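Just below is one structure, and these are the notes that go with it.
For chain A:
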Amino acid sequence: MLRIEDLTKSFGPNVAVDAANIEVNQPAMIGIIGRSGAGKSTLLRMLNCLTEATSGQIVFDGREITALKGAEKRRWQSACAMIFQQFNLVPRMDVVSNVLHGTLNKRSTMATMFNLFPQEDIHRAIDILDRLGIAEHGPKRAEALSGGQQQRVAIARALMQDPKIILADEPIASLDPMNAQVVMQSLRQIHEEDGRMVIANLHTLDTARRYCDRVIGMRDGRIVFDGTPEQLTTGVARDIYGADDSFSEAATSTEIQTLDRPEAAQVVA
Partner candidate 1 sequence: MTELTGSVTDFRAEYMAQVRRKRVMNGIILVIFIALMVSGFMIADDRNAGGFWDGLSRFFDFPKEVLGEALGKLDEMPAHFVKFLPSLIETINIAGASTLIGAMSAIVLSLLSTRGMAKWPRMIGFFRRIMDIMRAMPEIVIALVLIFVMGGGPVPAMIAIAFHTAGALGKLFSEVNENASLKPIEGLQSVGATWSQRMWLGVIPQVAPNYFSYALLRFEINIRASAILGFVGAGGIGYELKNAMSWGKGQYDEALAIFILLFATIVIVDQLSSVVRERLTHGKTSATMEKASV
Partner candidate 2 sequence: EDITEFRIGLLGGENAQDRMNNNECLRAKTEELLGVPTKLFAPADYNGVIQGLLGGTIDMAWLGASGYAKTYLSDPEAVEPILVKVNVDGGYGYYSVGFARKDAGIEDLEAMKGKVFGFGDPNSTSGFLIPSIEIPEATGSTMTSGDYFGEVKFTGGHEQTIVAVYNGDIDAGVTWADGLGEWEDGYNSGALRRAVDAGLVDMNELVQIWQSKPIPEGPVVLRKDLPEDVKVKFTALMASLPSIDPDCAYGVLAGEAKGLQPIGHDAYEVIIEARKLKSN
């Protein structure tokens, strides 16, 4: 399905992503971990064509994504939804309108200019919101919602695009543990129920372990780990994060019950 070949991105002398190779053959839920500046966001942004690659290519179902331009590129973007850490909603617009933005690529420019969306789209948007448990907030402005609710609106917008892939760039980094759990569960559920591919940048190991089928570790732009959550031992994690022995996984955790979990204590030890 998705093949990333020698994908590289440099900003001036600075190489953000360095010859990354990833191959995904079936819709999976993939977590990308790595410390700040490792190149996770850049990788995702190249997938969504928000950033152009310097070299290498991305191929999806035989099509070369990196070569797309104009309308073709936008069509791909609409098939490959992106969820951001800061939600990136339009705060002054109501929730349903924000979800409807997921259809912008399919609808004519003229109609959308005047905020004219077809009724079936509106109904579908409300259904998606309902599925994510926030239908009753539909008419409110996005800015009036809590962080977790806003992130679910962003997920709803992504689903509205009916995408083949959902990219999520640290979707829970701005959320409190409670909301983080709700959002990750929503993503997992979408993956399981709809069979969509989900690629999420995560900054906590336990989240990656808990929700993902596959974990990719990046360090300084290079992919240094690619395996199942089980293979992701504390040693490997130390490697990915370039941490010394004092590294404690608990310190990065967002789990609510972390302190009670036996593993946590184990890792610290």
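Just so we're on the same page, a contact is a pair of C-beta atoms (placed from the backbone, for glycine too) under 8 Å apart; a residue touches a chain by one contact, two chains touch by 3 or more; residues count from 1.
For anyone wondering why these and not others, all candidates are chains of the complex that A comes from, given by their letters.
Model, not experiment: these values are computed from the prediction.
With reference to the defined contact criterion, which of 1 or 2 touches chain A in this complex?
The single touching candidate among 1 or 2 is 1.
Report the residues of chain A in contact with candidate 1 in the complex, numbered from low to high.
Spelled out, the residues of chain A in touch with candidate 1 are 96, 114-116, 119, 122-123, 126-127, 130-133, 135-136, 138-139, 186, 189.
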